[in-house]
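See below for the structure under consideration.
All protein chains but one are shown in place.
In order of appearance the chains are A and B, and numbering begins at 1 in each one.
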Amino acid sequence: MRRVLNYLIGRLLLTVPMIFILLSLVFVVLRVMPGDPVSAMLGGHAPDSVIEKKKLELGLNKPLGAQYVDYLGQLARGDLGKSMIFEEPVWTSISAKLPATLELTFFGLAVCLGLGVPLGVRAARNRRNGHDFGIRLYANVVYCIPVFWLGLMLQMIFGVFLGVFPIAGRTGSRVISSEFDTTGLYVIDTIIHGDIGALGDVLFHLALPALTLGITLSGVFVRLTRANMLDTLKADYVLASRARGISENKVVYGHALKNALIPIVTMLGLQFSALLAGAILTETTFSWPGMGRLLLERIYLRDYPVIQGVIVVYALLVTLVSLAVDLVYAAIDPRVEL
Amino acid sequence: MKRIFTALMVLALALVVSSCGGKGSSGTIVYGTTDKVSDMDTANAYDFHTWEIFQNINKGLLTYTPGTTEVIPGLAESYTVNDKGDEYTFKLRKGLKFTSGKEFNADAVKWTIDRAIALKGDPSWLITDYVREVQVVDPLTVKFVLKGPTAYFPTMVAGCPPYFPLDPSVYPVDKVVKNPSELKGGALVGLGPYKCTSFKRDEEVVLEANPNFYGDKPKIKKVIIRYFADATTMRLALEKGEIDLAFKSMNPSDINDLSKNDKLNTFKMPGPFIRYLTFNCDVSVFKDKRLRQAVSALLDRKEINEKVFLGQNEPLYSMVPQGMIYAQQNFKDEPGDANVAYAEKLLKAAGYSAKKPLAFDLWYTPSHYGDTEVNMAEVVKAEIEKTPLVKVTIKSAEWATYKDQWRNKQMACFFLGWYPDYIDPDNYTAAFAGTNGAIGNGIYFSSKMWDDLFTKEQTVSDPKVREELFAKVQKMWVDEVPTSPIFQGNLYVFTKKNVQGVNIGPTLIFNYDQLHFEKK
Partner (left out) sequence: MQDKPEARRKSFLSPASGVASLIGKFSRAARKYRIEWWILSVGAVIIAVVAFMTLFPGLFTRFDPNDQNAGPQLGAPSIGHFLGTDNLGRDVGARVVYGSRTILGVAFAASLLSALIGIPLGLISGFAGNWADKALSLVMDSVYSFPGLILAIAFAAMLGPGVINITVAVAVVYVPTYFRLVRGQTLQIKQELYVEAAGAIGARRSTILAKYVFPNVIATVVVVFSLNIADAIMTEAALSYIGLGLPAGVPDWGMDLSMGKKFLPSGVWWMITYPGLMIMILALGFTMLGEGLSEILNPRLQEY
């Protein structure tokens, strides 16, 4: 147990430099940008004195280094600051949108694995015939489809022409989310409140965005699964299982797949960044009120604290997930020692 | 595997069926818009949509008959003006209460105005340019002492939210309120026909009928404003029946399609919002007014309206829009649209030729005015370049940078738009060509003669004299061209067949309390 703790602490400590580096990069970039939150807030009519006063208030007149140190000190205390535009605590703005992104990412991942792994297994079982080639073609092509284009195509086909799925937002216009909102994860919230109608509505709104996100990333998992399955299926114990007369299905799904899963878990960790990036584009296309859209809006408004806060949160997410993946990996693979 | 699959299908079916049971109730209207709310504080908000909400949850001492420019008593039952025209005394209605329960009286009026002046917010000039001080004569009488006689002062009291009284016991006197949650009691408080019961920025705002309102209670008890991130989604939501009403801003192609849709009502109104081309008359190449005249003459307003807006707006030939008093069309005849010969004559006289063309940057902002901006820039560039003597480079900057750049005189030629603050031609002229106004809009045009003209029209009250003055100003505009008008907008509201009562007049005030369902 001690070893696990040490390992955890060690890894968590490593996140500090990463966040530090990324934050510094963004911090400098933001303040070098033309435009600033005060101009964004006030109209062109505001007299210079008002603008100067506001800048003083927000600390924007201090030298870059001083502002930087101030912000780091703030962060060290766990305080993300307040929005310069809306005077709302940054964490409030982010925590309002974070669940939306998490929900989308989760379901996107579910689709991704739900498509990728079975297809990969299928390809491995049918190697070198039509199914195999078709699936491999799919895997290669799908990675090159721009996420937002796929989103638009799905919107067009299923949303506009067929009218089956909604094309934007998390809930329908007549569903008032404040009636069930507790965690922000609407699927869970509606179940807790027992509102089946709302649950259906929420799931329908998740359908196209999750599909878009999941499909584009599934290609990687198809190939990975296939390659790993092929390797595993050649192993001695598989041959032995077959010789003993165990059914092919059991061999494939019971024994081989379990072992092939390990690299998939690792790949999950690596692909999480791609998932987050894809989520931003998906959020834009489907008007999904998540962190990606928050980031874009606040960049537009030059709301420095919120932009910085979002970057920090993304960095934290990435590190936490990769940490979790490492732990899971260590847990399921008996060969790995922490 | 098969059983799991079947189970999933059954579940899916169940969800579909249950989600079909709509939550519509006959006393609720869902109103969709792509606009955004800014600050929920009348002292600082200066955008069309937030003002619209204020006009429904707050009220002015005077107000308008819905759909007209007729000023009628509001929170005040009457008012008097002194002979000079610079003192307005209002007699307030008895027994009115804010939604917080606090009594409404003259103190609240004075407190509101003083606060707005002190906070120096974006729209505060609408008060500070005119009001010297507010005096409480007695609990139900309040006197506005103006800086000078202002004939159109009642229009400002009726139409500008900064003048709408706030509750002193709820609003903080020294800071601007961004979100209702910052207020005592956590909700917005006002004297209008509705009160705000829920606020989720960029998602929804819920309004419910205000039982304390002095006037006729609204027929629709609940209005849910849904914020859409883009017009396409909103259009589809309307077509599917998810929302009852859609207003601002839709793509021209959507407006076309929705207008032809039999299942929807189309309300089209002239909207006195204008778009125009602005020149930096101080430090750019456009200091020379001949060049401003030339570029302005190359514009083809009809083509812009056709190509970019599919004919849905009106080409504009004077900064004062049609439908406003004293409006003329001075740009129409001379030089008119796309007058290449006129332009080339001026350009050649200024020393430009095909080998040495006039080169400048044309700026637009990609989203503040809607995403048709980029198309307008592209069309205008093509129009200007019909003559080889001009070379245009299109540049863009987001709104924050855009504002910054016009303050810093960094843009020679750029697009701007204007929604009226109050309904008077002064708001369309002095605001751009008066020295102060021109600075605020990045135009930096200044002329004593013009300023004198504006002072005159602001203080004189004889409509005939004002008409003459404005005719003169509009004529001079074609000569000096500090800005060149492009089009004036039409407003489109689309509703479900059974929703009636959309009555937005030239004041652009959208009274939700006029809405009602009609049984068919």
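Note that a contact is a pair of C-beta atoms (placed from the backbone, for glycine too) under 8 Å apart; a residue touches a chain by one contact, two chains touch by 3 or more.
Treat the numbers as computed from the prediction; the structure is a model and nothing was measured.
For the chain left out of this panel, the touching residue among A:Phe106, A:Tyr143 or A:Phe158 is A:Tyr143. Among B:Thr393, B:Thr455 or B:Asn498, the one in contact with the hidden chain is B:Thr393.
Chain B residues in contact with the hidden partner, per the touch definition given at the top, are 230-232, 235-236, 239, 251, 253-254, 256-257, 307-308, 310, 364, 366-367, 371, 374-375, 377-379, 381-382, 393-397, 401. Across the interface with the omitted chain, chain A contributes residues 17-18, 21-22, 25-26, 29-30, 32-34, 127-128, 140-141, 143-149, 152-153, 155-156, 160, 227, 230, 273-274, 276-277, 280-281, 284, 295-296, 299, 307, 311, 314-315, 318-319, 322.
Throughout what follows, only the chains that are shown with their structure count from here on.
Residue ranges of chain B in contact with chain A, taken from their complex: 14-16, 18-19, 21-24, 30, 32, 46, 120, 122, 125, 178-179, 182, 198, 200-204, 206, 224, 226, 228-230, 233, 236-237, 240, 242-243, 367, 397-401, 403-407, 440-442. Residues 34-37, 39-40, 42-47, 50, 86-88, 159-160, 163, 167-169, 172-178, 196-201, 203-204, 287, 289, 293, 300-302 of chain A are the ones that touch chain B when the two sit in their complex.
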